[in-house]
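Note that this complex is displayed minus one protein chain, with the remaining chains in position.
As written, the chain order gives the labels A and B, with residue 1 at the start of each chain.
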Amino acid sequence: MKVAVLIKQTPDTAELPKVSPEEVRSGDVKATMVINPWDEYAAEEAIQLGDRFGASSVAISLGKEGETDALKHALAMGVNSALLVDVEAAREGDVWAVATALAAAVQHEGDVDVVLTGKMSVDGNSGAVYTGVACKLGWNLLVNVTKIVDIADGVVTAERSFEGGQETVTMPLPVVISVAKEINDPRYPSFMGIRKASRAKIPVLTAQELGLESIPRAVRWENLRKPEARHTEVQIIEGETVEEQAAKLVDALLAEKVI
Amino acid sequence: MSVLVWIEQIDGQAVHSSWEVLGKGRELADSLGSPLVALVVGHGVEAVAEEARGYGPDTVLLADDPALERFRLQPYAAALQEAIRRADASVILASATTNGRTLTGLVACQNQAGLAPDAVDLRIEEGKLVAVRSVYSGNILSDIYFDTDQQFASVRPRSFPAPEAGEAQGAIQPLPVPVDEGQVPEKILEVKPADTSEISLTDARIIVSGGRGVAKDPELGFKLVSELADVLGAAVGASRAAVDAGYIPYKHQVGQTGKTVKPDLYIAAGISGAIQHLAGMGQSKVIVAINKDPDAPIFERANYGIVGDLFQVLPALTKEFKKRLGKEEKE
Partner (left out) sequence: MTSPMGFLFNEEHEMVRKMVREFAAKEIAPKIKELDRKQQHDPAIIAKMAEQGLLGICIPVRYGGQGMDYISLGIVSEELEYVDTSARVVMSVHVGLNSLGVLQWGTEEQKQRFLVPQARGEKIACFCLTEPDAGTDVQAMRSTARREGDHYILNGEKVWISLADVADHFLVFAKTDPQAEPPYRGISAFMMTRDMPGVTTGSYHGKLGVRAGNTGWVKMDDVPVPVENRIGEEGEGFKIALSCLDNGRYTVAAGALGLIRASLDASVRYAQQRKTFGVPIAQHQLVKRMISLMVQRRDAGELLVYKAGWMKNQGLRNSRETTLAKWFCTDASFDSAADAVQIHGAYGYSDEYDVERFLRNSKGAVIYEGTRELQQLLQADYEFGYRRYRPLRCELPAYDPEEWTREA
């Protein structure tokens, strides 16, 4: 069995507020780049599927040459190999273009039974890429999976959660799975993994190799901007006693009509 | 041409945020001069379709089949495709719940149409949908313009006001969806419904959250948070610090790697206001901060603040609200 784990390199969450609309537009975001926090759970699950079912794993990321920190993190955690997909046409924020490129890379890799990925990226926030990958590959899709119970006889049994609760379902392979945070506790990279990752030469798959020099686009991002700053002047509720403060705060909130 | 809104139902109950989308859909349909169509998919869910009539659609399509009883992507996508054909829909919307996001995503991709996931605002320009997305975890806004004839969006809960239910209108039309259970790849083995007594964070009008400030006695701290939440009919939230420290389960986490919420009132107790937390709740209408440290960043976002110990302030607030809301126990 082979598992592909889709990984995105995203800005460190503490630095997201510093990202400017201009940087987003040009695609040249100046921030400390790390593995998308949600994708760490997918990488961990890929490694665990390796331990449980003898699956081999490959981490795949879309990015420019040299954008390999997230892939190296996955390697250092213990994912078996890594692949960088450098497709310029997939860089303009169109989720289907991204999905097209990633699906092509999965196909190029060959023999993949399970694609794993995080529930969304902390920058694009779309949570739609994996849906697109499943659609482009023509594979089944399981979303927000909190536990992979078993994979046997070409069928995966999994628990997934949604607003209405939790369901245990079966789905035939091949399947794309987005994982939720509850699924595992991602390990830290090991020292052995770090040694291996820091020396790894990560192969690059180009648009030419995938035949994706151009990808039709469905949406355009316009008028990128910072949200209007919230102008609040905090009103500190003073009082002789905590009861007095509580009474004043309740007065204020009742007047705001938010209760 | 029409505006089509998928009304999600779970166990025969409409998902409340679907009405917000339907309400907005009415507005969009009016500016397009085209009909508004609601789609209800399930089995034995006429009541949901009937309820939908109260929120202003011109037609309610009802796809009813035993195979559609619970949400499964493939047959639900088939139902939505059928509805799009029947309604000749150009704008296709759903609430951005887990299922709503997935369903709009898959069908949009199948139709090679544009998608705006988790949109926070919608409008019509030159006969087409324009969606506003909040990306980079609430730090960048972008308008999404569509290059395709069909335009899909899922809408973040609480982006639009919930409409008041009005006079029922529009006819319910059955939508036959040919589903062959044998062809459905996904089988549901077991269902564990969500705890219905618990109010969901994303839908909540009021949220009371606790953070690292409870460290002195985490159990008592979150008990006080829950007691205030109970009085207010509020959901219980938490900062990542509190979740990481094991004080409360992850499902309560608000913030960048938790839930993004937009309640009318957000009460943050013992939360310093890390950037990642602010990203998840900064859009709340009124924010109250309770913190011992007057320099905590949360006060910069708050409308009201009490500088004090949550272990004293929360019980006092709970008591005061009980009194004012007439919930005080009779002695």
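Everything below uses one rule, namely that a contact is a pair of C-beta atoms (placed from the backbone, for glycine too) under 8 Å apart; a residue touches a chain by one contact, two chains touch by 3 or more.
Treat the numbers as computed from the prediction; the structure is a model and nothing was measured.
Note that of A:1, A:89, A:173 or A:194, the residue touching the chain absent from this view is A:194. If you put the hidden chain back, the residue from B:133, B:212 or B:252 that touches it is B:212. Remark: the omitted chain is touched by one listed residue; of A:72, A:119, A:136 or A:160 this is A:72.
Although one chain is not drawn, its touching partners on chain A can still be listed: residues 72-73, 76, 188-192, 194-195, 197-198.
In the full complex, chain B touches the omitted chain through residues 212, 215-216, 241, 244-245, 292-293, 295, 297.
By our rule, only the chains that are shown with their structure count from here on.
Mean C-alpha positions place chain A and chain B at a centre distance of 21 Å. Against chain B, the residues of chain A that register as touching in their complex are 11, 13-14, 16-17, 19, 21, 24, 37-38, 95-96, 99, 122-128, 131-132, 134-136, 140-144, 157, 161-172, 181-182, 216-227, 230, 232, 234-237, 242-243, 245-247, 249-250, 252-254, 256, 258-259.
Only residues 10-11, 15, 70-71, 73-74, 97-99, 101-102, 105-106, 108-110, 112-118, 133-148, 185-194, 200, 202, 205-206, 232, 250-251, 256-257, 264-265, 275-276, 279, 282, 285-289, 294, 299-308, 312-313, 316-317, 319-321, 324-325 of chain B touch chain A when the two sit together in their complex.
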